[in-house]
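For this depiction, one protein chain was excluded, whereas all remaining protein chains were kept in their positions.
Now for subunit A:
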Amino acid sequence: MRIIVDETRCEGYGFCAEAAPHLLELDDEGELTVLSEQVAPDEAANAEAAVRVCPVAALRLQS
């Protein structure tokens, strides 16, 4: 499974980074950085949680 950020939609809310801290992070500028595009099986639930909290649907999962 991969987590994909649509950078044209992302507005830097950061809710997702808290939901999946091993996969996503806000950098010093507050921009979203993908730490690992590949989602390990034990991170799948957190990745789904990250997708759920995004208010602008900028994240999606690809299997």
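Points to keep in mind about this one:
Here is the rule we go by: a contact is a pair of C-beta atoms (placed from the backbone, for glycine too) under 8 Å apart; a residue touches a chain by one contact, two chains touch by 3 or more; residues count from 1.
The criterion applied here is as follows: contacts and distances are computed from a predicted model.
A single chain of the complex does not appear, and UniProt lists its protein name as "Pyridine nucleotide-disulfide oxidoreductase", one of "Pyridine nucleotide-disulfide oxidoreductase", "Peptide/nickel transport system substrate-binding protein", "ABC transporter permease" or "Xanthine dehydrogenase family protein".
Where subunit A meets the missing chain, the touching residues are 11-15, 18-19, 26, 29-31, 45-46, 48-49, 51-53, 55, 57, 61.
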